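Please see the structure below; I have some questions.
Of the protein chains in this complex, one is absent; all others appear in place.
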Amino acid sequence: MKPIFLVATVGLGLALAGCKKSDSPAGSGSAQSAKKGDVKDAPSRIDGKMVLLRGNGAEPSDLDPQLVTGVPEHMILMGLFECLTGQDPKDLHPVPAAAERWEVSADQLTYTFYIRKNAQWSNGDAVTAHDFHRSYRRILEPTLAAQYAYMHHVVKGAQDYNEGKLKDFAQVGYKVVDDHTFQITLVGPTPYFLSLVNHTSWMPVHLPTVEKHGKAYERGSKWTRPENFVCNGPFTLAKWEVNQFISIVRNPKHWNAAAVKLDEIRFLPITDQATEERMFRDGKLHVTDTVPPTKIEVYQKNSPAYIRIDPYLANYFYRINVTKPPLNDKRVRQALALAIDREGIVKFVTKAGQIPAFNMTPPGTAGYTFRSSGSAGVAEAKKLLAAAGYPDGKGFPSVEILYNTQDTHRSVAEAIQQMWKQNLGIEVKLLNQEWKVYLDSQRQLNYQICRAGWTGDYVDPNTFLDMWLTGGGQNETGWGNKEYDRLITEAGRTADAAARLELFQKAEAILMDEMPILPIYFYTRSHLISPKVKGWHPTLLDLHPYEHLSLE
Amino acid sequence: MSLLEVQNLRAYFHTRNGIVRAVDGVSFSVEKGETLGIVGESGSGKSVTCYSLMGLIPKPPGRIESGTARFDGADLLVMSEVELNQIRGKRIAMIFQDPMTSLNPYLRIEDQLIEPLLIHEKMPREEAVKRAIRALEEVGVPDAARRIRSYPHEFSGGMRQRVMIAMALITQPDLLIADEPTTALDVTVQAQILDLIARLQRERGMAVIWISHDLGVVAGFCRRVLVMYAGRVVESGRVEDIFARPLHPYNRALQRSIPALQGKGAELYTIPGLPPDVSKPLPACAFADRCEFAQSECRTGEVALKEIELGHASACMRVQRGELNL
Partner (left out) sequence: MARFLFIRLLQTLPVLWAVATLTFFMVRYAPGGPFTAEKSIPPEILKRLEAHYGLDQPLGVQYLRFLKNLVTGREPSIRHANRTVGEIIRESFPVSLELGSWALLIALGIGLPAGMLAAQKPNTLQDYVPMSAAMVGVGLPTFVLGPLVVLLFALKFGWFNTSGWNAPSDRVLPAFTLGCHLAAYVARLTRGGMLEVMGQDFIRTARAKGASGWRILTRHAWRGGLLPVVTFLGPAAAGLITGSFVIETVFNIPGLGKYFVGSVFDRDIPVVGGTVFFFAALILFFNLLVDIAQAWLNPKVRLE
């Protein structure tokens, strides 16, 4: 009995000793534990093969590109499938992929893609225009109920077909000219179209395989299991160990296989940031999905070569329910916006190099940067609040900030609560809800002020601005403005790039004057990454085409 | 030489609320084959006295503060557990007040009964079982061979006490300590158990220490008696002397409160006041506060047990001085 007991106490003692040395795993005291040289580099070869080990957030829900919606799935699928266009590894501009070239009509409404003759599926079948035609029909089929089908709505007739209003798919703007020529006709000029078509929702699927393991136009096909999987990307699915890892290996059938340097990529689903960071430090990952906020400074200070923080096409803002007083008063909203010290928030709260946001669209989105009219200060905010009938915040009714339960959101909300109290003399309360309850409250306009985030679907201001159309599905503020609607719709019809961006400028100016949202910051994406990883460039969508990656 | 010679035994309990002087300077002896009765109210220290001898008081909080207890020449109070274990259950056996809780409810009677044999006589199991069955028959358990396979809860109280007695006597001990063995039993069963112990004692010639608060039982069973009060012996002597000529007011009061000794219709006598709290400082004579004869020096003077007549001692200083004739 005694030895066992000894082991127990010694074990506990050791654990406590460990506790003393490194404080807590997430605390500031762990600074020493991430010292230079403390990070073990993951091996660049496993059994002689170049295997990239990547932390990938949540377990993927599926690997059917037409059904998935999440980022983890996207990260895997971009290795498995190839769209008509691909992405340049440095700035993601459209490059030839399944289509070796394309032509755009003068009115910018018709795109003709010439599909490579040597493009093959992983089972050896040729990739043809028919594959794209059938795939795009599948995603638009109402019975499939694909969440991202709306990405195709820029195509003529696609929305009607998707919503069941149009029954004849021949009338939708997809046309097989011949086996290797595929034509798409759009509703209006869409300058970002070539970038749009490399979204997961534009990936082709191998319909015979889908049908073999289920129904073509319904969910539930088992074709995405590794033993059934057929794809056309630079990699194929080798293994899917649920909640352990997904392994994709170089696809020898791919037309560009010779250029692909990595032999294999393993995606490890790790939901806990601290766990992921420990795995990275232990040399079990080349790239992490995230960095715990408390570790950012530690790495920046001690191991700067191992951390990357890059701008990301996403923003963090507060929605305001404009249907209820006192927030139905534009001046109050403006005052609230002016009284937020965004520099303070990114510097002391979020700490990952985020960019303070004074408008909706991240700067430099496809050549678009909002022309700010210059930000007024707290004095102006006080004036506006007084004009609205609340001098020095007197008589201001109780207002609540809603956020989903998470530490960062709480910290930001607390900071803003403090700023409004100090600058405007108003008291706000904080309310947190579990994720789906929070989403539900937001949808029902059952909130006053509500934390929100938005990630661009493609690199164009449109993805940040068309959501604020009156009654739009993502609007969720109750706000609407006819002129704004007109400008956005107009932009959708304008072929001239400069004129189109000007329309966005005007629209966003309205948005920022009306303030149904309080922009707070533009996100960054941070990764821990081994210096051995080559070809990983900062990109706005945090996408890094795998055919260009290698390990030193 | 006496079988057991106890000198100046003090057993205190060190509790959060102070030191409980449960046994405070007790001396007595037991001869071979003799029956000694120890009487007193609950809390008078009679049980603790015996548990101290057997090393059965929980330590801590209990502690033997002083004294010797020579059993066959060896001091029980300084023995190690290992040494003590060779005496307990072999040469000194004990039976307890409550037969319902004193047997292990999780084990068969058989396993409990043969345990002393397995421990002390290193007897093979089958042989031990045979002895155990015989022992059960001797104490009057019918159908012993079958019932030995039962669990305690399948026995009545009287039967369980018989089992306890069989278990205590199975190793033929020299001394049996019986701690109020009949108190928890109803009257007819009480008489049977008394007869049983008396018979076995006669047959085996062992000594018995009989602890009881029931003077009547002691009167019928013992040869010598100690009367204890607040951890001390206040009177000792042959049983007939104790009853015929009480030499301590407490003994006298105790006898007056036996219903059977009262006249019919007379109001039952009760001793005024409560037994003293032995964790508090007591007057020199612990009984002084309840004693109708107490004087001031009873609280302050020197109290010791002194022989008043041959073999009959009292701790009452007024009796010692001849001031009282009880």
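For clarity, chains are labelled A and B in written order, and residue numbers in each chain start from 1.
FYI, contacts are C-beta pairs under 8 Å (C-beta built on N, C-alpha and C of every residue); 3 or more make two chains touch, one makes a residue touch a chain.
These numbers come from a predicted model, not from an experiment.
Undergrad: Which of the chains on display does the removed chain touch in the whole complex?
TA: Output: missing chain touches A, B.
Undergrad: In the complete assembly, which of A:Thr275, A:Thr323, A:Gln418 or A:Thr470 touches the absent chain?
TA: A:Thr275
Undergrad: Which of A:Ala145, A:Ala379 or A:Ala499 touches the chain that is not shown?
TA: Considering the complete complex, A:Ala145 is the one touching the chain left out.
Undergrad: Which of these touches the unseen chain: B:Thr35, B:Ser102 or B:Ser212?
TA: Answering carefully, the residue with contact to the hidden chain is B:Ser102.
Undergrad: Using the touch definition from the top, which of A:Thr224, A:Thr288, A:Asn302 or A:Gln334 touches the missing chain?
TA: From the options A:Thr224, A:Thr288, A:Asn302 or A:Gln334, the contact with the absent chain belongs to A:Thr224.
Undergrad: Any idea which of A:Asn118, A:Gln171, A:Asn243 or A:Thr470 touches the chain not displayed?
TA: Here the residue in touch with the unshown chain is A:Asn243.
Undergrad: Could you pull out which residues of chain A are in touch with the chain that's been left out?
TA: 1-2, 4-5, 7-9, 11-12, 14-16, 18-19, 22, 24-26, 30, 33, 38, 59, 61-64, 67, 69, 142-147, 149-150, 162-164, 218-220, 222, 224-225, 241-244, 268-272, 274-275, 278-279, 281-282, 284, 434-437, 439-441, 443, 452-453, 473-474, 476
Undergrad: Can you list where chain B touches the absent chain?
TA: Spelled out for chain B, the touching residues are 54-56, 58, 60, 81-82, 84-90, 93-94, 96, 98, 101-107, 111, 115-116, 119-120, 151, 153, 164, 167.
Just so we're on the same page, only the chains that are shown with their structure count from here on.
Undergrad: Mind checking the centre-to-centre distance between chain A and chain B? Centres are C-alpha means, answer in whole Å.
TA: Each chain's C-alpha centroid was found; their separation is 86 Å.
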